[in-house]
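One chain of protein is taken out of this complex; the other chains stay put.
So, chain A:
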Amino acid sequence: MARIIVVTSGKGGVGKTTTSAAIAMGLAKRGHKTAVIDFDVGLRNLDLIMGCERRVVYDLVNVINNEATLNQALIRDKRCDQLYILPASQTRDKDALTTEGVGKILEELAKDFKYIVCDSPAGIERGATLAMYFADDAFVVTNPEVSSVRDSDRMLGILSSKSRRAERGEDPIREYLLLSRYSPDRVKLGEMLSVDDVQEILSLHLLGVIPESKSVLNASNSGTPVILDEQSDAGQAYQDIVARYLGEDKPHRFIEEEKKGLFSKLLGRK
């Protein structure tokens, strides 16, 4: 039985696509056959973050319109043979996505895949609502910043009322908090909401904290999901997140300021 994960946030620029790419790669690397779908119709970006932008032939809307088969549109990742990417269309037609069309694709994918990761666009329009409609689990990506927290709460309201699970009266979508772009030193100075603050406001189960990290831009520059950068803090944070999602008990990291050793201090390393 496939599990459908939506990566959502409401607000843009908080790290949805970075997160989708990272967790899809993480799940696939652990041997679970995973598909990751870009729902941002009109503004395709997941292909760039995954580094397969030059291999896109068909896209999500082509499959919905029966212009291509699902197998033709799916791009197999070159680094991991358990991972497939379904890119978004660049059409400007807002009605290109339909509930039936998306439902059919997910149903077909579910026969063959263990996890289906839906990368939601920002906002609350059709792409975003359809990305979450069929979900079993929701990864709510939030920055420790007022507008992001407010938008996340808004998305929680939509998740609990406008999903297929809600409409059918089934068990609700499992919601998880992923707090990204976190700076423990700024939290300590009282300049940034702490992980406890955000959890208190949203009352969500914390899946992990991703620290503000230079490695994220480096990874997107080269089209490599940041989780593959095993030395980086953000990469390790996503590995922990995947492990926790799969039921492993991992203590949270990157919440406290890293203690600098005397040696690093002397060298002025950061």
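The rule we apply is simple: contacts are C-beta pairs under 8 Å (C-beta built on N, C-alpha and C of every residue); 3 or more make two chains touch, one makes a residue touch a chain; residues count from 1.
The rule is simple: contacts and distances are computed from a predicted model.
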Listed names "Aspartyl/glutamyl-tRNA(Asn/Gln) amidotransferase subunit C", "Binding-protein-dependent transport system inner membrane protein", "Cell division topological specificity factor" or "Cytochrome bc1 complex cytochrome b subunit", matching UniProt entry of the absent chain: "Cell division topological specificity factor"
Touch with the omitted chain, as defined above, among A:K114, A:R154 or A:H252: A:R154
Residue among A:E107, A:E125, A:E167 or A:D197 touching the omitted chain: A:D197
Touch list for chain A against the chain that is not drawn: 145-146, 149-150, 153-154, 157, 187, 189-194, 197, 200-202
